[in-house]
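For this depiction, one protein chain was excluded, whereas all remaining protein chains were kept in their positions.
Naming follows writing order (A, B and C), and every chain is counted from residue 1.
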Amino acid sequence: MKLEDVIKIPVKFSEIDSMGRAWHGSYIKYMEDGREAFGRHFPGIGYADMVKAGILAPIVDVHVKYYGPLELNDVAVIRTTYVPKLGARLDFRYEIRRERDDALCCRASTIQLFIDQKQQLMLDEPQYYIDWKQRNGVVID
Amino acid sequence: MKLEDVIKIPVKFSEIDSMGRAWHGSYIKYMEDGREAFGRHFPGIGYADMVKAGILAPIVDVHVKYYGPLELNDVAVIRTTYVPKLGARLDFRYEIRRERDDALCCRASTIQLFIDQKQQLMLDEPQYYIDWKQRNGVVID
Amino acid sequence: MKLEDVIKIPVKFSEIDSMGRAWHGSYIKYMEDGREAFGRHFPGIGYADMVKAGILAPIVDVHVKYYGPLELNDVAVIRTTYVPKLGARLDFRYEIRRERDDALCCRASTIQLFIDQKQQLMLDEPQYYIDWKQRNGVVID
Partner (left out) sequence: MKLEDVIKIPVKFSEIDSMGRAWHGSYIKYMEDGREAFGRHFPGIGYADMVKAGILAPIVDVHVKYYGPLELNDVAVIRTTYVPKLGARLDFRYEIRRERDDALCCRASTIQLFIDQKQQLMLDEPQYYIDWKQRNGVVID
């Protein structure tokens, strides 16, 4: 079973660059929008949960590939998919399409690791993540 | 005696909008750059000082007037001036010019108030601000 | 009759500053979101209309007053109201409230002027704006 969520975000005027397309850095925000919508859909691993547990999950790897432009008045359709991986890490995959013609604009991925209150990298998964995986039937081969 | 500081900031590609000029919201960052440079020039009221004292100074009023565009390859010359005012408040005035022709691009102002660790508005000035004013010979009529 | 529009925008993680509240510059984007939603509600003065007519309307004045913080997980409720004014100008007023408790967070205003294809300031209103006012029953005293 795939854990994924789709949201639609209209492109903003302030995101359009002088080439007339969404600036490539704007996609980092679209991915964050996607991740936050995913977190509302499958609750328990949002930023608020992390703060409560005192264990944050900063992003350590971002990879974005651009296939076509988003322009003003375009709506970005962002599909965020959880990617089960062995160990204390949280992986997502993203696909962004233009709503008007369903053209692929972007494929991307992020990796998050866990750090405890002493800012130390955690080698074992925090309890809230173990619980979340169980609740959502995540099986890692 | 006027307390003021001037810095030069090159306009970035990501700040240029689809009209080919720095997006109007970018000026809020230029003003922040100006305020931070001012803080390095006249130390004691920077964000780090505020955190140490547990008394922050959020911005409660921003007013920006735009007179001419900044374009790609332009350098913004930002003049930040402290405006002495009676009471527990911190006021700055800003002027932004294009380096290439000294044209006026923007005049702006900000007001900051002080909040204590309980997030309460302070009616009296915090000690670090009183000290800073004395050190810098600020006289308020 | 008042021309106004209300939208709800969730605050994003990337908009939260180190004080734990939406950075004051983020409100410029919320206002832009409000203005764009207003433009979809009362079509004819959006950026695309302006580009088609070759007559843009850059912002020349922004004034923002902050009354209370927006925090992570807050939803900003943005009310954008058209303010009829005599002459070749486009004025909006904004009010931003926190959805959870309806607390007032921000009151703001913007002024836009019109520039033609030679980048000259227009002293008379462009046709699309005259048409838009008529269609929407705008009466200016």
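One rule holds for everything that comes next: contacts are C-beta pairs under 8 Å (C-beta built on N, C-alpha and C of every residue); 3 or more make two chains touch, one makes a residue touch a chain.
None of these values were measured; they are calculated from a predicted model.
Engineer: Counting the whole assembly, list the visible chains that the omitted chain makes contact with.
Structural biologist: Within the full complex, the chain left out of view touches A, B, C.
Engineer: I'm checking contacts with the chain that's been left out. Which of A:Ile28, A:Ala53 or A:Val138 qualifies?
Structural biologist: That would be A:Ile28, which touches the missing chain.
Engineer: Sort through B:Lys29, B:Arg93 or B:Arg107 and give me the one touching the missing partner chain.
Structural biologist: B:Lys29
Engineer: In the full complex, which of A:Lys65, A:Lys85, A:Arg100 or A:Arg135 touches the chain missing from this view?
Structural biologist: A:Lys65
Engineer: Could you please point out the chain B residues that touch the chain left off the display?
Structural biologist: 10, 12-14, 28-29, 32-33, 36, 47-48, 72-73
Engineer: Over the whole complex, note the residues of chain C touching the chain we left out.
Structural biologist: 13-14, 16-18, 20, 23, 25, 72
Engineer: Touching the hidden chain in the full complex, which residues of chain A are there? Just list them.
Structural biologist: 18-19, 21, 24-25, 28-29, 32, 47, 56, 58-67, 69
Convention: only the chains that are shown with their structure count from here on.
Engineer: With centres defined as the mean of C-alpha atoms, identify the chain lying farthest from chain A.
Structural biologist: B
Engineer: Please compute the C-alpha centroid of chain A, do the same for chain B, then give the distance between them in whole Å.
Structural biologist: Comparing mean C-alpha positions, chain B is 34 Å from chain A.
Engineer: Which residues does chain B have that touch at least 2 chains other than itself?
Structural biologist: If we look for residues of chain B contacting two or more partner chains, we find 18, 25.
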